[in-house]
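A single protein chain has been removed from this complex, and every other one stays in its place.
Let's look at chain A:
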Amino acid sequence: MKLNLKIWRQEGPNVKGKLVDYPLDGVDGDMSFLEMMDILNEELINKGDIPVEFDHDCREGICGSCNMMINGEPHGPQKLTTTCQLHMRKFNDGDTITIEPFRAKAFPVVKDLIVDRSAFDRIQQAGGYISVNTSGNTQDANSIPIEKEKADEAFWSATCIGCGACVAACKNASAMLFTSAKISQFALLPQGEIEATDRVEAMVRQMDEEGFGNCSNTGACMVECPKGIKLDNIARMNREYLKAETIA
């Protein structure tokens, strides 16, 4: 099929960017969206132009690297799907596709479609862990039984891939879905509960410092999340935060 791509090109963080038109022919329905970008880049290189830079790695929907706004939606039109798992058969011959980076104050553009998501790492570093030594002398793993439902819920919260679609989808550029998923995972497990108060305060503080907005319960984050992370996590984070404030 033939496509008309409109792609955001920006040489660097301090250079003004713009949408550039790229007509592309010979796109096959079996190609993934990123493979379509590969053939565009191959064409650009053969013409002596600079290829479009975009983050990608596993191409199996799990590493969380790929991050594009496709026609205004993070990861494109297919629900519960990362860009690398989106296939061109979802598009039609002659379509115009607009491709932009995830936009948020806390995600500055590095180049073209690549943004800097290190704010997510700093939120995790503020307390997204359990303070246990890696000593090899921890107690036997079965010494604390954990209710299956709780373990499963903790697991579902932990499946967040940290791609940032929630931030890009949110009109406030809020990172609450991401942060709350991590807070939920630990708050649900006995091992993480002891530090829950400090954790939620530190992570929320860091989230605010990074320049992410607040949550106004629109729910766009959950709709666009490729892993189906639930809004319940935000409710749980708010509860944990209230609890922490009350104790303090």
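Annotations for the structure displayed:
Simple rule for what comes next: contacts are C-beta pairs under 8 Å (C-beta built on N, C-alpha and C of every residue); 3 or more make two chains touch, one makes a residue touch a chain; residues count from 1.
Assume contacts and distances are computed from a predicted model.
Considering only "succinate dehydrogenase", "Acetolactate synthase small subunit", "Cbb3-type cytochrome c oxidase subunit" or "Translational regulator CsrA", the record for the omitted chain gives "succinate dehydrogenase", by its UniProt protein name. Checked against the hidden chain, the listed residues A:Met1, A:Leu24 or A:Ala158 yield one contact partner: A:Ala158. For the chain missing from the display, the contacting residue among A:Ala126, A:Ala173, A:Cys215 or A:Ile229 is A:Ala126, taking the whole complex into account.
Contact residues of chain A toward the unshown chain are 11-12, 28-32, 34-35, 38-39, 42, 44-46, 48-51, 53, 55-65, 81, 85, 87, 89, 110-111, 114, 116-118, 120-121, 124-136, 138-142, 144-148, 151-152, 154-155, 158-159, 161-162, 185-186, 189, 191-192.
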